[in-house]
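Quick one: the structure is below, and I'll ask about it shortly.
Note that one protein chain of the assembly has been removed; the remaining protein chains are unaltered in position.
Right after this comes chain A.
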Amino acid sequence: MRFLFKTDYEDDIKLFPHSGYYVSYGVLLALLVIAPFVLSSYLMSQLVFVCIYATVGVALLILTGFTGQASLGHAAFLAIGAYTAAYLQKYNVPFPVYFLAAGGLTGIIGAMVGFPALRLTGIYLVIATISFALIVEEILARWESVTNGNEGMRVKTLSLLGVTVPRDSPTFYFLCLAVLVLTIVGTLNLLRSPTGRAFVAIRDSETAARSMGVNVALYKVKSFAISAAITGFAGVLFAHKLSFISPEMFTLQLSIEFIIVILIGGTFSLHGAVLGAIFIVMIDPFLTYLKDDMPGMIAGVAATFGAGPATAGNIKSTVAAFASLNGLKGAIYGIIIVLFVLFEPLGLYGRWLKIKLFFQLFPLYKRATFKRQKIYVKSERNR
């Protein structure tokens, strides 16, 4: 086991606490760089979505994970970013300009949402952000002169510095990857700055933060604005990746998916956003794979255990019928959410930390290390 001796504050806030980090992140980066030359085009496309979802996940972590303000309206911010890009593109605005403009506009709207949200906590904030998202969705469908209504908008191929970048080219993947890495590094820096410390203080106790001189209102609005702006950047990439956007893509369902990203990944570390994004993007191909191969596999297992060919065929068709039932995916989603909330509240990254600690402390690992405290006395009405 490695012991880190910290002798001053600079040691404590280092981005890479020890040399092992250089090796592991270096290897990861190398793998990501050679990925487009190794993986199939379908997997590459999924990897681009992982980058975009992870960017939104980081944005949501800043707001929900570190400032403690829940939001079920991030699909609306994504939509505003995407539509800004699509609209400005019509007037031949170059990519860097509309990329920044989309982020800026979304950030401003985020701050505007943040102001009313100052007075709201807990459940009221969740409901208010849902309403905001529903109103934005309706505006997108009705403001036909700008958004083209329910018919949606076509997004032209991205052109960067005179070079066209098709949405399934390696260059586009590198662009998304660069945005994700920049977002993560920027957020890590933000979190070790006074602003980030203030966010965490607000999350842990608003009263305590205020009495320590943190301007709670200012920092909440800042958190909303930063989170929205990052989501807006992701929205531009999302629009380019899909090459067609319409209001029904940015529903409450998408906002819930973003929340699931950080919930499954783990809400206390940026690793969670990436792990959650991988999970949520890869679950679709995985379920399709299961649907195609599961019946044959189960029938094969049944055959090895002595079932006749007729029985095996029966089993195969029954399982196939079950697997192709409409809505099975939704049910699996629901079960996954509930199971994670009940049994793995720290998410995938929490599980990784537990496994790591188990081997570091072997055989002295205590399960109680990660046990959460239950609070029965908190009444939101008296806060």
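Keep in mind that, in the parts below, contacts are C-beta pairs under 8 Å (C-beta built on N, C-alpha and C of every residue); 3 or more make two chains touch, one makes a residue touch a chain; residues count from 1.
Here, contacts and distances are computed from a predicted model.
Trainee: Leaving aside the chains you can see, what is the UniProt protein name of the one that's missing? Options: "Branched-chain amino acid ABC transporter permease", "(2Fe-2S)-binding protein", "Fumarate reductase" or "Monoamine oxidase".
Mentor: "Branched-chain amino acid ABC transporter permease"
Trainee: Which of A:L31, A:I135 or A:A217 sits in contact with the chain that's absent?
Mentor: Residue touching the absent chain, from the options given: A:I135.
Trainee: Which residue from A:M44, A:A102, A:L237 or A:I259 sits in contact with the chain not drawn here?
Mentor: Residue touching the absent chain, from the options given: A:I259.
Trainee: Using the definition of touch stated at the top, determine which of A:V33, A:V341 or A:I355 touches the missing chain.
Mentor: Once the missing chain is taken into account, the touching residue is A:V341.
Trainee: When the complex is taken as a whole, what residues of chain A touch the one chain not shown?
Mentor: Residues of chain A in touch with the missing chain: 64, 70, 116, 119-120, 122-124, 126-128, 130-132, 134-135, 138, 141-142, 207, 252, 256, 259, 263, 325-331, 333-338, 341-342, 345, 372, 374-383.
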